[in-house]
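One structure coming up, written as C-alpha coordinates, with questions to follow.
What you see is the complex with one protein chain gone and the rest in place.
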Amino acid sequence: MKKNLPIVFVCVLLFALFAVVQVGLSSGFISSYWETNIYLIGINIILAASLNLINGITGEFSLGHAGFMAVGAFAGGVITLNLGLPFLLAIVVGMLAAALAGLLVGLPTLRLRGDYLAIATLGFGEIVRVVMMNIDYVGGAAGLMGIPAVVNWPIIFISVVFTILLIRNFICSSHGRSCLALRENDTAAQMMGINITYYKVMAFVIGAALAGLAGVLYAHYYTIIQPKEFNFLLTFDILVMVMVGGLGSLTGSVVGAVLITVASAFLQSIPELRMVIYAALLIASAVFRPQGLLGAKEVSMNLLRKWGGVLNGSDGSKQAQ
Amino acid sequence: MALMEVNKLSKAFGGLVALNNFNLQVEAAELVGLIGPNGAGKTTVFNILTGLYRPTSGSLVFDGHDLYGKHPHQITKMGMARTFQNIRLFDNLSVLDNIKIAYQAVINYGLLPVFFRVPPFYRVEEQIEEKSLKLLEIFDLKKLAQEKAKNLPYGEQRRLEITRALATNPKLLLLDEPAAGMNPNETSDLLDLIKWIKDKFNLSIILIEHDMSLVMRLCERVIVLDYGSIIAEGPPSEIQQNPKVIEAYLGDEEVASWEK
Partner (left out) sequence: MEELLQQLFNGLSLGSIYALIAVGYTMIYGIVKLINFAHGDVMMVGAYVALAGTIMGLGFIPSLVIAMIACAFLGVLIELVAYRRVRPVSRLAALTSAIGMSLFLEYTMMYFVGAEIRTFPPGVLTERTYNWAGIIITNKDLLVLGTTVVLVVFLQFIIYRTRTGKAMRAVSYDGQAAQLMGINVNNTISITFFIGSALAAAAGMLIGMYYNSINPLMGMMPGLKAFIAAVLGGIGSVPGAMLGGILLGMTESLVAGFGGSMYRDAVAFIILILVLLVRPTGLLGKDTQEKV
(Lines give C-alpha, C1' and ligand atoms only; values in the text may rest on other atoms or scores of the structure.)
Protein backbone atom coordinates (compact mmCIF):
# COMPACT_ATOMS: atom_id res chain seq x y z
CA MET A 1 0.00 0.00 0.00
CA LYS A 2 1.10 3.51 -0.76
CA LYS A 3 1.40 5.34 2.50
CA ASN A 4 0.87 9.04 2.78
CA LEU A 5 2.80 11.06 5.28
CA PRO A 6 1.00 10.89 8.64
CA ILE A 7 -1.41 13.78 8.81
CA VAL A 8 -0.23 14.92 12.24
CA PHE A 9 3.35 15.07 11.02
CA VAL A 10 2.31 17.17 8.02
CA CYS A 11 0.28 19.54 10.16
CA VAL A 12 3.13 20.07 12.61
CA LEU A 13 5.54 20.65 9.75
CA LEU A 14 3.22 23.15 8.09
CA PHE A 15 2.58 25.01 11.30
CA ALA A 16 6.29 25.18 12.05
CA LEU A 17 6.97 26.55 8.57
CA PHE A 18 4.24 29.12 9.00
CA ALA A 19 5.45 30.19 12.44
CA VAL A 20 9.13 30.42 11.48
CA VAL A 21 8.43 32.66 8.52
CA GLN A 22 5.92 34.73 10.47
CA VAL A 23 8.42 35.33 13.30
CA GLY A 24 11.18 36.01 10.78
CA LEU A 25 9.05 38.59 9.05
CA SER A 26 7.80 40.41 12.13
CA SER A 27 11.25 40.45 13.76
CA GLY A 28 12.79 41.85 10.60
CA PHE A 29 15.15 38.87 10.36
CA ILE A 30 13.89 38.23 6.83
CA SER A 31 14.81 41.17 4.61
CA SER A 32 12.15 42.78 2.48
CA TYR A 33 13.94 41.39 -0.60
CA TRP A 34 13.45 37.84 0.63
CA GLU A 35 9.97 38.67 1.88
CA THR A 36 9.01 39.48 -1.70
CA ASN A 37 10.59 36.26 -2.86
CA ILE A 38 8.78 34.19 -0.25
CA TYR A 39 5.48 35.61 -1.49
CA LEU A 40 6.55 34.98 -5.04
CA ILE A 41 7.37 31.37 -4.17
CA GLY A 42 3.87 30.97 -2.80
CA ILE A 43 2.26 32.43 -5.91
CA ASN A 44 4.48 30.33 -8.15
CA ILE A 45 3.60 27.16 -6.27
CA ILE A 46 -0.08 27.85 -6.95
CA LEU A 47 0.64 28.50 -10.61
CA ALA A 48 2.87 25.47 -11.09
CA ALA A 49 0.58 23.08 -9.23
CA SER A 50 -2.47 24.22 -11.19
CA LEU A 51 -0.68 23.99 -14.53
CA ASN A 52 0.48 20.53 -13.52
CA LEU A 53 -3.14 19.54 -13.00
CA ILE A 54 -3.82 20.33 -16.66
CA ASN A 55 -0.53 19.26 -18.24
CA GLY A 56 0.78 16.59 -15.90
CA ILE A 57 -2.28 14.91 -14.44
CA THR A 58 -4.75 15.19 -17.29
CA GLY A 59 -2.08 15.08 -19.99
CA GLU A 60 -3.38 18.05 -21.94
CA PHE A 61 -0.86 20.57 -23.15
CA SER A 62 -1.92 24.06 -22.17
CA LEU A 63 0.20 27.16 -22.55
CA GLY A 64 -2.55 29.58 -21.56
CA HIS A 65 -1.72 29.92 -17.89
CA ALA A 66 -0.52 33.52 -17.98
CA GLY A 67 -3.83 34.41 -19.59
CA PHE A 68 -5.86 32.74 -16.83
CA MET A 69 -3.70 34.46 -14.25
CA ALA A 70 -4.26 37.82 -15.95
CA VAL A 71 -8.02 37.32 -15.94
CA GLY A 72 -7.89 36.64 -12.20
CA ALA A 73 -5.56 39.56 -11.50
CA PHE A 74 -7.62 42.10 -13.41
CA ALA A 75 -10.98 40.81 -12.22
CA GLY A 76 -9.72 40.93 -8.63
CA GLY A 77 -8.21 44.38 -9.15
CA VAL A 78 -11.48 45.72 -10.51
CA ILE A 79 -13.33 44.46 -7.43
CA THR A 80 -11.06 46.12 -4.87
CA LEU A 81 -9.78 49.15 -6.79
CA ASN A 82 -12.58 50.18 -9.14
CA LEU A 83 -15.49 49.06 -7.00
CA GLY A 84 -13.97 49.34 -3.54
CA LEU A 85 -15.28 45.95 -2.45
CA PRO A 86 -13.54 43.62 0.02
CA PHE A 87 -10.52 41.47 -0.86
CA LEU A 88 -12.27 38.20 -0.13
CA LEU A 89 -14.80 39.02 -2.82
CA ALA A 90 -11.90 39.82 -5.16
CA ILE A 91 -10.59 36.29 -4.61
CA VAL A 92 -13.97 34.75 -5.31
CA VAL A 93 -14.65 36.85 -8.39
CA GLY A 94 -11.08 36.48 -9.67
CA MET A 95 -11.29 32.70 -9.43
CA LEU A 96 -14.75 32.57 -10.98
CA ALA A 97 -13.73 34.83 -13.85
CA ALA A 98 -10.65 32.72 -14.53
CA ALA A 99 -12.71 29.54 -14.29
CA LEU A 100 -15.11 30.97 -16.84
CA ALA A 101 -12.14 31.76 -19.08
CA GLY A 102 -10.99 28.17 -18.61
CA LEU A 103 -14.40 26.95 -19.68
CA LEU A 104 -14.44 29.24 -22.72
CA VAL A 105 -11.01 28.07 -23.79
CA GLY A 106 -11.48 24.47 -22.82
CA LEU A 107 -14.71 23.79 -24.67
CA PRO A 108 -13.83 24.82 -28.23
CA THR A 109 -10.21 23.65 -28.14
CA LEU A 110 -11.04 20.17 -26.91
CA ARG A 111 -10.74 18.63 -30.32
CA LEU A 112 -7.16 19.76 -30.57
CA ARG A 113 -4.36 17.55 -29.46
CA GLY A 114 -0.79 18.02 -28.32
CA ASP A 115 1.05 20.84 -30.01
CA TYR A 116 -2.07 22.19 -31.68
CA LEU A 117 -3.73 22.59 -28.32
CA ALA A 118 -0.54 24.16 -26.97
CA ILE A 119 -0.40 26.83 -29.63
CA ALA A 120 -4.15 27.52 -29.44
CA THR A 121 -4.02 28.03 -25.67
CA LEU A 122 -0.90 30.14 -26.02
CA GLY A 123 -2.87 32.19 -28.52
CA PHE A 124 -5.68 32.56 -26.04
CA GLY A 125 -3.24 33.96 -23.47
CA GLU A 126 -1.95 36.51 -25.94
CA ILE A 127 -5.47 37.49 -26.95
CA VAL A 128 -6.36 38.13 -23.30
CA ARG A 129 -3.30 40.34 -23.00
CA VAL A 130 -4.12 42.37 -26.10
CA VAL A 131 -7.79 42.70 -25.15
CA MET A 132 -6.84 43.95 -21.67
CA MET A 133 -4.58 46.54 -23.27
CA ASN A 134 -7.55 47.88 -25.17
CA ILE A 135 -10.06 48.08 -22.33
CA ASP A 136 -9.93 51.49 -20.69
CA TYR A 137 -11.88 50.30 -17.67
CA VAL A 138 -8.87 48.22 -16.60
CA GLY A 139 -6.40 50.97 -17.46
CA GLY A 140 -5.49 50.00 -21.02
CA ALA A 141 -1.80 49.40 -21.61
CA ALA A 142 -0.87 51.12 -18.35
CA GLY A 143 -2.92 48.59 -16.41
CA LEU A 144 -4.26 49.03 -12.90
CA MET A 145 -2.39 51.11 -10.36
CA GLY A 146 -3.01 51.52 -6.66
CA ILE A 147 -4.62 48.17 -5.96
CA PRO A 148 -4.81 47.85 -2.16
CA ALA A 149 -1.77 45.98 -0.81
CA VAL A 150 -3.58 43.55 1.43
CA VAL A 151 -1.63 40.37 0.75
CA ASN A 152 0.47 39.19 3.68
CA TRP A 153 2.13 35.97 4.72
CA PRO A 154 -0.94 34.31 6.30
CA ILE A 155 -2.99 34.94 3.17
CA ILE A 156 -0.28 33.52 0.92
CA PHE A 157 0.25 30.56 3.20
CA ILE A 158 -3.43 29.69 3.44
CA SER A 159 -3.86 30.04 -0.32
CA VAL A 160 -0.97 27.70 -1.03
CA VAL A 161 -2.20 25.09 1.45
CA PHE A 162 -5.72 25.43 0.03
CA THR A 163 -4.44 24.91 -3.52
CA ILE A 164 -2.31 21.90 -2.71
CA LEU A 165 -5.04 20.29 -0.64
CA LEU A 166 -7.62 20.91 -3.34
CA ILE A 167 -5.51 19.37 -6.08
CA ARG A 168 -4.40 16.48 -3.90
CA ASN A 169 -7.97 15.68 -2.93
CA PHE A 170 -8.91 15.82 -6.57
CA ILE A 171 -6.12 13.50 -7.69
CA CYS A 172 -6.91 10.97 -4.94
CA SER A 173 -10.53 10.62 -5.98
CA SER A 174 -12.39 8.77 -8.67
CA HIS A 175 -12.65 12.01 -10.66
CA GLY A 176 -8.92 12.56 -10.45
CA ARG A 177 -8.33 8.97 -11.49
CA SER A 178 -10.52 9.64 -14.51
CA CYS A 179 -8.16 12.45 -15.48
CA LEU A 180 -5.17 10.15 -15.05
CA ALA A 181 -6.89 7.54 -17.22
CA LEU A 182 -7.44 10.19 -19.84
CA ARG A 183 -3.72 11.00 -19.81
CA GLU A 184 -2.72 7.36 -20.05
CA ASN A 185 -5.04 6.31 -22.86
CA ASP A 186 -8.05 8.34 -23.86
CA THR A 187 -9.64 5.61 -26.00
CA ALA A 188 -9.52 3.09 -23.19
CA ALA A 189 -10.73 5.76 -20.77
CA GLN A 190 -13.87 6.25 -22.87
CA MET A 191 -14.44 2.51 -22.83
CA MET A 192 -14.37 2.66 -19.04
CA GLY A 193 -17.37 4.96 -19.14
CA ILE A 194 -15.38 8.13 -18.65
CA ASN A 195 -16.76 11.23 -20.35
CA ILE A 196 -13.45 12.58 -21.58
CA THR A 197 -14.89 15.92 -22.70
CA TYR A 198 -16.22 16.55 -19.23
CA TYR A 199 -12.92 15.79 -17.54
CA LYS A 200 -10.78 17.72 -19.98
CA VAL A 201 -12.93 20.79 -19.40
CA MET A 202 -12.95 20.16 -15.68
CA ALA A 203 -9.15 20.11 -15.54
CA PHE A 204 -9.07 23.35 -17.50
CA VAL A 205 -11.63 25.00 -15.25
CA ILE A 206 -10.02 23.98 -11.95
CA GLY A 207 -6.52 24.81 -13.22
CA ALA A 208 -7.68 28.17 -14.53
CA ALA A 209 -9.53 29.05 -11.32
CA LEU A 210 -6.38 28.41 -9.29
CA ALA A 211 -4.27 30.43 -11.72
CA GLY A 212 -6.87 33.16 -11.21
CA LEU A 213 -6.30 32.90 -7.46
CA ALA A 214 -2.57 33.39 -8.04
CA GLY A 215 -3.42 36.40 -10.19
CA VAL A 216 -5.54 38.00 -7.46
CA LEU A 217 -2.75 37.48 -4.93
CA TYR A 218 -0.18 38.89 -7.33
CA ALA A 219 -2.29 41.99 -8.01
CA HIS A 220 -2.84 42.64 -4.32
CA TYR A 221 0.80 42.25 -3.45
CA TYR A 222 2.44 44.32 -6.17
CA THR A 223 -0.50 46.79 -6.37
CA ILE A 224 0.37 47.57 -10.00
CA ILE A 225 -0.49 45.21 -12.83
CA GLN A 226 0.09 45.74 -16.52
CA PRO A 227 -1.22 43.50 -19.30
CA LYS A 228 2.23 43.14 -20.82
CA GLU A 229 3.51 41.30 -17.72
CA PHE A 230 1.20 38.40 -18.47
CA ASN A 231 2.77 37.34 -21.74
CA PHE A 232 3.72 33.89 -22.93
CA LEU A 233 7.14 34.12 -21.28
CA LEU A 234 5.37 33.99 -17.93
CA THR A 235 3.62 30.80 -19.01
CA PHE A 236 6.99 29.38 -20.05
CA ASP A 237 8.35 30.19 -16.59
CA ILE A 238 5.52 28.25 -14.98
CA LEU A 239 5.92 25.36 -17.40
CA VAL A 240 9.61 25.24 -16.53
CA MET A 241 8.80 24.93 -12.83
CA VAL A 242 6.45 22.05 -13.58
CA MET A 243 9.02 20.35 -15.79
CA VAL A 244 11.93 20.81 -13.38
CA GLY A 245 9.86 19.42 -10.52
CA GLY A 246 8.47 16.53 -12.53
CA LEU A 247 5.44 16.43 -14.77
CA GLY A 248 2.55 14.80 -12.95
CA SER A 249 4.04 15.18 -9.49
CA LEU A 250 2.27 17.63 -7.21
CA THR A 251 5.07 17.77 -4.69
CA GLY A 252 7.41 18.09 -7.66
CA SER A 253 5.64 21.29 -8.65
CA VAL A 254 6.25 22.68 -5.18
CA VAL A 255 9.92 21.77 -5.39
CA GLY A 256 10.18 23.20 -8.90
CA ALA A 257 8.51 26.47 -7.96
CA VAL A 258 10.76 26.93 -4.93
CA LEU A 259 13.94 26.07 -6.83
CA ILE A 260 13.26 28.26 -9.84
CA THR A 261 12.13 31.24 -7.77
CA VAL A 262 15.11 31.00 -5.43
CA ALA A 263 17.51 30.52 -8.33
CA SER A 264 16.26 33.61 -10.11
CA ALA A 265 16.37 35.54 -6.83
CA PHE A 266 20.04 34.69 -6.38
CA LEU A 267 20.78 35.50 -9.99
CA GLN A 268 19.36 39.02 -9.51
CA SER A 269 22.74 40.09 -8.17
CA ILE A 270 24.34 39.59 -11.58
CA PRO A 271 21.74 41.20 -13.83
CA GLU A 272 23.73 41.01 -17.09
CA LEU A 273 24.32 37.29 -16.86
CA ARG A 274 21.17 36.34 -14.97
CA MET A 275 19.12 35.16 -17.91
CA VAL A 276 22.09 33.51 -19.60
CA ILE A 277 22.80 31.34 -16.57
CA TYR A 278 19.11 30.68 -16.02
CA ALA A 279 18.76 29.53 -19.61
CA ALA A 280 21.85 27.34 -19.41
CA LEU A 281 20.51 25.72 -16.23
CA LEU A 282 17.24 25.07 -17.96
CA ILE A 283 18.85 23.32 -20.89
CA ALA A 284 21.09 21.32 -18.57
CA SER A 285 18.20 20.20 -16.38
CA ALA A 286 16.13 19.19 -19.40
CA VAL A 287 19.00 17.30 -21.02
CA PHE A 288 20.31 15.53 -17.95
CA ARG A 289 17.11 15.07 -15.98
CA PRO A 290 14.32 15.01 -18.56
CA GLN A 291 11.79 13.42 -16.21
CA GLY A 292 12.24 16.29 -13.72
CA LEU A 293 13.58 15.99 -10.21
CA LEU A 294 10.79 13.80 -8.91
CA GLY A 295 9.61 12.17 -12.13
CA ALA A 296 5.92 11.44 -11.67
CA LYS A 297 6.48 10.38 -8.06
CA GLU A 298 5.22 12.16 -4.98
CA VAL A 299 7.14 12.84 -1.82
CA SER A 300 5.53 10.19 0.35
CA MET A 301 6.48 7.94 3.23
CA ASN A 302 7.78 5.32 0.82
CA LEU A 303 9.97 7.73 -1.05
CA LEU A 304 11.34 9.29 2.13
CA ARG A 305 12.19 5.84 3.48
CA LYS A 306 13.82 4.96 0.23
CA TRP A 307 15.92 8.10 0.36
CA GLY A 308 16.67 7.41 4.02
CA GLY A 309 17.71 3.91 3.06
CA VAL A 310 20.00 5.19 0.35
CA LEU A 311 21.53 7.63 2.80
CA ASN A 312 22.08 4.89 5.35
CA GLY A 313 23.70 2.75 2.74
CA SER A 314 21.07 0.03 2.94
CA ASP A 315 18.67 -0.97 0.22
CA GLY A 316 15.74 1.29 0.98
CA SER A 317 13.57 0.15 -1.87
CA LYS A 318 13.09 -3.24 -0.29
CA GLN A 319 12.14 -1.77 3.07
CA ALA A 320 9.59 0.40 1.43
CA GLN A 321 7.63 -2.46 -0.04
CA MET B 1 -35.83 -9.90 -27.89
CA ALA B 2 -32.18 -10.10 -28.69
CA LEU B 3 -29.68 -8.31 -26.48
CA MET B 4 -27.97 -6.73 -29.45
CA GLU B 5 -29.61 -6.10 -32.76
CA VAL B 6 -27.74 -4.57 -35.67
CA ASN B 7 -29.40 -3.94 -39.01
CA LYS B 8 -27.87 -3.02 -42.35
CA LEU B 9 -24.86 -1.37 -40.79
CA SER B 10 -22.47 0.33 -43.23
CA LYS B 11 -19.37 2.40 -42.74
CA ALA B 12 -17.32 4.18 -45.37
CA PHE B 13 -14.06 6.01 -44.84
CA GLY B 14 -13.96 8.48 -47.68
CA GLY B 15 -14.49 6.23 -50.69
CA LEU B 16 -13.45 3.05 -48.94
CA VAL B 17 -16.33 0.90 -47.77
CA ALA B 18 -15.11 -0.79 -44.61
CA LEU B 19 -18.41 -2.36 -43.73
CA ASN B 20 -21.39 -3.10 -45.92
CA ASN B 21 -24.89 -4.12 -44.84
CA PHE B 22 -23.76 -5.82 -41.70
CA ASN B 23 -26.46 -7.59 -39.68
CA LEU B 24 -26.00 -9.09 -36.27
CA GLN B 25 -28.14 -10.49 -33.50
CA VAL B 26 -26.74 -11.54 -30.20
CA GLU B 27 -28.96 -13.30 -27.69
CA ALA B 28 -28.42 -13.15 -23.96
CA ALA B 29 -25.62 -15.47 -22.81
CA GLU B 30 -24.57 -16.26 -26.36
CA LEU B 31 -20.97 -16.52 -27.57
CA VAL B 32 -20.55 -15.33 -31.15
CA GLY B 33 -17.33 -15.52 -33.13
CA LEU B 34 -16.44 -12.88 -35.70
CA ILE B 35 -13.77 -14.02 -38.11
CA GLY B 36 -12.37 -13.02 -41.46
CA PRO B 37 -9.10 -12.21 -43.18
CA ASN B 38 -7.05 -9.17 -42.14
CA GLY B 39 -8.75 -5.93 -43.09
CA ALA B 40 -12.18 -7.56 -43.42
CA GLY B 41 -13.74 -4.96 -41.11
CA LYS B 42 -13.96 -6.92 -37.86
CA THR B 43 -12.51 -4.25 -35.60
CA THR B 44 -14.58 -1.65 -37.43
CA VAL B 45 -17.67 -3.51 -36.19
CA PHE B 46 -16.40 -3.20 -32.61
CA ASN B 47 -15.55 0.46 -33.08
CA ILE B 48 -19.04 1.20 -34.30
CA LEU B 49 -20.75 -0.86 -31.60
CA THR B 50 -18.81 0.94 -28.89
CA GLY B 51 -19.43 4.38 -30.34
CA LEU B 52 -15.88 5.20 -31.40
CA TYR B 53 -17.00 5.42 -35.03
CA ARG B 54 -20.32 6.68 -36.23
CA PRO B 55 -21.87 4.39 -38.86
CA THR B 56 -22.62 5.78 -42.32
CA SER B 57 -26.01 4.05 -42.21
CA GLY B 58 -27.86 1.32 -40.37
CA SER B 59 -29.38 0.86 -36.96
CA LEU B 60 -28.05 -0.49 -33.70
CA VAL B 61 -30.18 -1.40 -30.73
CA PHE B 62 -28.59 -2.68 -27.57
CA ASP B 63 -30.66 -3.84 -24.64
CA GLY B 64 -33.54 -1.64 -25.77
CA HIS B 65 -31.36 1.47 -26.31
CA ASP B 66 -30.75 3.01 -29.71
CA LEU B 67 -26.98 3.38 -29.96
CA TYR B 68 -26.86 5.77 -32.90
CA GLY B 69 -24.99 8.93 -31.99
CA LYS B 70 -24.27 7.78 -28.46
CA HIS B 71 -20.83 8.45 -27.02
CA PRO B 72 -18.57 5.58 -25.97
CA HIS B 73 -18.86 6.42 -22.29
CA GLN B 74 -22.66 6.31 -22.50
CA ILE B 75 -22.58 2.98 -24.28
CA THR B 76 -20.26 1.57 -21.63
CA LYS B 77 -22.76 2.55 -18.97
CA MET B 78 -25.52 0.73 -20.87
CA GLY B 79 -23.53 -2.44 -20.31
CA MET B 80 -21.08 -2.96 -23.14
CA ALA B 81 -17.37 -3.44 -22.57
CA ARG B 82 -14.45 -4.31 -24.80
CA THR B 83 -10.78 -5.12 -24.98
CA PHE B 84 -8.40 -3.96 -27.69
CA GLN B 85 -6.37 -5.74 -30.30
CA ASN B 86 -3.29 -3.83 -29.19
CA ILE B 87 -3.59 -3.82 -25.42
CA ARG B 88 -4.65 -0.46 -24.03
CA LEU B 89 -4.05 -0.38 -20.32
CA PHE B 90 -3.39 2.69 -18.21
CA ASP B 91 0.30 1.86 -18.35
CA ASN B 92 1.72 4.09 -15.66
CA LEU B 93 -1.02 3.42 -13.14
CA SER B 94 -1.15 0.49 -10.76
CA VAL B 95 -3.11 -2.66 -11.58
CA LEU B 96 -5.51 -1.75 -8.79
CA ASP B 97 -6.06 1.75 -10.16
CA ASN B 98 -6.77 0.30 -13.59
CA ILE B 99 -9.65 -1.62 -12.07
CA LYS B 100 -10.80 1.23 -9.82
CA ILE B 101 -11.09 3.48 -12.84
CA ALA B 102 -13.36 0.96 -14.50
CA TYR B 103 -15.53 0.66 -11.38
CA GLN B 104 -16.53 4.28 -11.41
CA ALA B 105 -18.81 3.49 -14.32
CA VAL B 106 -20.82 1.55 -11.77
CA ILE B 107 -20.39 3.41 -8.49
CA ASN B 108 -19.30 6.99 -8.08
CA TYR B 109 -19.89 10.15 -6.08
CA GLY B 110 -20.38 13.78 -7.06
CA LEU B 111 -17.82 16.55 -7.06
CA LEU B 112 -18.50 17.91 -3.60
CA PRO B 113 -17.04 14.91 -1.78
CA VAL B 114 -13.92 15.26 -3.90
CA PHE B 115 -12.94 18.64 -2.52
CA PHE B 116 -14.48 18.36 0.89
CA ARG B 117 -14.06 14.89 2.25
CA VAL B 118 -17.61 14.29 3.44
CA PRO B 119 -18.55 10.74 4.49
CA PRO B 120 -19.89 9.46 1.12
CA PHE B 121 -16.37 9.83 -0.20
CA TYR B 122 -14.83 7.34 2.18
CA ARG B 123 -17.79 4.98 1.95
CA VAL B 124 -17.73 4.82 -1.84
CA GLU B 125 -13.93 4.72 -2.05
CA GLU B 126 -13.91 1.78 0.36
CA GLN B 127 -16.54 0.04 -1.70
CA ILE B 128 -14.63 0.58 -4.93
CA GLU B 129 -11.41 -0.68 -3.41
CA GLU B 130 -13.05 -3.73 -1.88
CA LYS B 131 -14.78 -4.71 -5.12
CA SER B 132 -11.66 -4.09 -7.17
CA LEU B 133 -9.51 -6.26 -4.94
CA LYS B 134 -12.11 -8.99 -4.98
CA LEU B 135 -12.21 -8.96 -8.77
CA LEU B 136 -8.41 -9.00 -8.95
CA GLU B 137 -8.40 -11.97 -6.61
CA ILE B 138 -10.82 -13.86 -8.84
CA PHE B 139 -8.48 -13.33 -11.77
CA ASP B 140 -5.41 -14.15 -9.76
CA LEU B 141 -3.99 -10.65 -10.09
CA LYS B 142 -4.29 -9.49 -6.50
CA LYS B 143 -0.66 -10.06 -5.68
CA LEU B 144 0.21 -7.67 -8.51
CA ALA B 145 -2.24 -4.98 -7.38
CA GLN B 146 0.44 -2.38 -6.69
CA GLU B 147 2.52 -3.06 -9.81
CA LYS B 148 2.42 -0.61 -12.67
CA ALA B 149 0.33 -2.12 -15.45
CA LYS B 150 3.13 -1.75 -17.99
CA ASN B 151 5.43 -3.92 -15.89
CA LEU B 152 3.15 -6.96 -16.14
CA PRO B 153 4.07 -9.86 -18.44
CA TYR B 154 2.16 -9.94 -21.72
CA GLY B 155 -0.30 -12.67 -20.80
CA GLU B 156 -1.17 -10.96 -17.55
CA GLN B 157 -1.69 -7.65 -19.33
CA ARG B 158 -4.26 -9.39 -21.53
CA ARG B 159 -5.93 -10.84 -18.47
CA LEU B 160 -5.91 -7.48 -16.72
CA GLU B 161 -7.56 -5.88 -19.72
CA ILE B 162 -10.36 -8.44 -19.64
CA THR B 163 -10.69 -8.01 -15.88
CA ARG B 164 -10.89 -4.27 -16.30
CA ALA B 165 -13.60 -4.63 -18.93
CA LEU B 166 -15.60 -6.83 -16.56
CA ALA B 167 -15.35 -4.24 -13.80
CA THR B 168 -17.70 -2.00 -15.76
CA ASN B 169 -20.36 -4.68 -15.19
CA PRO B 170 -21.18 -5.45 -18.83
CA LYS B 171 -23.98 -7.48 -20.33
CA LEU B 172 -22.05 -7.80 -23.56
CA LEU B 173 -18.29 -8.22 -23.74
CA LEU B 174 -16.37 -7.61 -26.97
CA LEU B 175 -13.01 -9.36 -27.12
CA ASP B 176 -10.70 -8.21 -29.91
CA GLU B 177 -8.13 -10.94 -30.64
CA PRO B 178 -7.49 -11.91 -27.02
CA ALA B 179 -5.21 -14.78 -28.04
CA ALA B 180 -2.94 -12.67 -30.24
CA GLY B 181 0.68 -13.28 -29.33
CA MET B 182 -0.08 -16.16 -26.98
CA ASN B 183 1.53 -19.58 -27.09
CA PRO B 184 -0.67 -22.74 -27.24
CA ASN B 185 -0.60 -23.20 -23.47
CA GLU B 186 -1.67 -19.67 -22.79
CA THR B 187 -4.35 -19.94 -25.49
CA SER B 188 -5.81 -23.02 -23.90
CA ASP B 189 -5.86 -21.25 -20.51
CA LEU B 190 -7.60 -18.35 -22.20
CA LEU B 191 -10.20 -20.70 -23.64
CA ASP B 192 -11.07 -21.95 -20.19
CA LEU B 193 -11.08 -18.40 -18.85
CA ILE B 194 -13.52 -17.14 -21.48
CA LYS B 195 -15.89 -20.05 -20.92
CA TRP B 196 -15.72 -19.51 -17.20
CA ILE B 197 -16.30 -15.74 -17.48
CA LYS B 198 -19.35 -16.28 -19.66
CA ASP B 199 -20.96 -18.57 -17.12
CA LYS B 200 -19.83 -16.82 -13.98
CA PHE B 201 -20.81 -13.31 -15.09
CA ASN B 202 -23.73 -14.51 -17.18
CA LEU B 203 -22.95 -12.36 -20.19
CA SER B 204 -22.88 -12.46 -23.97
CA ILE B 205 -19.56 -12.33 -25.76
CA ILE B 206 -18.52 -11.40 -29.28
CA LEU B 207 -15.08 -12.70 -30.06
CA ILE B 208 -12.78 -11.57 -32.86
CA GLU B 209 -10.04 -14.10 -33.23
CA HIS B 210 -7.53 -15.40 -35.74
CA ASP B 211 -6.81 -18.58 -33.85
CA MET B 212 -9.36 -20.86 -35.52
CA SER B 213 -9.00 -23.66 -33.03
CA LEU B 214 -10.09 -21.28 -30.30
CA VAL B 215 -13.04 -20.00 -32.31
CA MET B 216 -14.22 -23.46 -33.30
CA ARG B 217 -14.04 -24.81 -29.78
CA LEU B 218 -15.63 -21.79 -28.08
CA CYS B 219 -18.27 -20.22 -30.26
CA GLU B 220 -21.83 -21.34 -30.68
CA ARG B 221 -22.19 -19.31 -33.85
CA VAL B 222 -19.62 -17.83 -36.21
CA ILE B 223 -19.93 -14.89 -38.58
CA VAL B 224 -17.42 -14.58 -41.40
CA LEU B 225 -16.57 -11.16 -42.82
CA ASP B 226 -14.71 -10.51 -46.03
CA TYR B 227 -14.20 -7.09 -47.60
CA GLY B 228 -16.74 -5.60 -45.20
CA SER B 229 -19.57 -8.01 -46.03
CA ILE B 230 -20.87 -11.11 -44.31
CA ILE B 231 -20.07 -14.13 -46.47
CA ALA B 232 -21.22 -16.84 -44.12
CA GLU B 233 -22.92 -17.38 -40.80
CA GLY B 234 -23.68 -20.48 -38.80
CA PRO B 235 -22.42 -23.04 -36.32
CA PRO B 236 -18.65 -23.72 -36.48
CA SER B 237 -19.05 -27.13 -38.10
CA GLU B 238 -20.94 -25.62 -41.06
CA ILE B 239 -18.57 -22.69 -41.41
CA GLN B 240 -15.63 -25.06 -41.70
CA GLN B 241 -17.24 -26.70 -44.72
CA ASN B 242 -18.43 -23.51 -46.40
CA PRO B 243 -16.71 -23.15 -49.79
CA LYS B 244 -16.97 -19.33 -49.75
CA VAL B 245 -15.15 -19.18 -46.46
CA ILE B 246 -12.46 -21.53 -47.63
CA GLU B 247 -12.01 -19.41 -50.70
CA ALA B 248 -11.74 -16.18 -48.66
CA TYR B 249 -9.07 -17.79 -46.57
CA LEU B 250 -7.33 -19.62 -49.38
CA GLY B 251 -3.66 -18.93 -49.29
CA ASP B 252 -4.05 -17.56 -45.82
CA GLU B 253 -2.08 -19.38 -43.22
CA GLU B 254 -5.18 -19.66 -41.08
CA VAL B 255 -6.46 -22.52 -43.23
CA ALA B 256 -3.77 -24.76 -41.89
CA SER B 257 -4.73 -24.09 -38.32
CA TRP B 258 -8.31 -25.20 -38.97
CA GLU B 259 -7.18 -28.76 -39.06
CA LYS B 260 -5.94 -28.62 -35.49
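Labels A and B are assigned to the chains in the order they are written; within every chain, residues are numbered from 1.
Please note the rule applied: contacts are C-beta pairs under 8 Å (C-beta built on N, C-alpha and C of every residue); 3 or more make two chains touch, one makes a residue touch a chain.
Computed from a predicted structure; not experimentally measured.
Q: Touching the left-out chain: which of A:N44, A:T80 or A:T109?
A: Considering the complete complex, A:T109 is the one touching the chain left out.
Q: Quick one: say which of A:A101, A:A118 or A:V160 touches the chain that got left out.
A: Of these options, the touching residue for the absent chain is A:A118.
Q: Touching the hidden chain in the full complex, which residues of chain A are there? Just list them.
A: Residues 55, 61, 108-109, 111-113, 115-116, 118-120, 122-124, 126-127, 130-131, 133-134, 187, 232, 236, 239-240, 243-244, 247, 272-276, 278-283, 285-287, 290-292 of chain A touch the chain absent from view.
What we mean here is this: only the chains that are shown with their structure count from here on.
Q: Any idea how many Å lie between the Cα centroids of chain A and chain B?
A: That pair's centroid distance is 41 Å.
Q: Spell out the residues on chain A that touch chain B in their complex, using ranges where they run on.
A: Touching chain B from chain A are residues 1-2, 166, 169-170, 173-178, 180-181, 184-185, 187-196, 296.
Q: Spell out the residues on chain B that touch chain A in their complex, using ranges where they run on.
A: So the residues of chain B touching chain A come out as 50-52, 71-73, 76-77, 81-82, 84, 88-93, 97, 100-102, 104-105, 108-109, 111, 113-115, 117, 121, 124-125, 128, 146, 164-165, 168.
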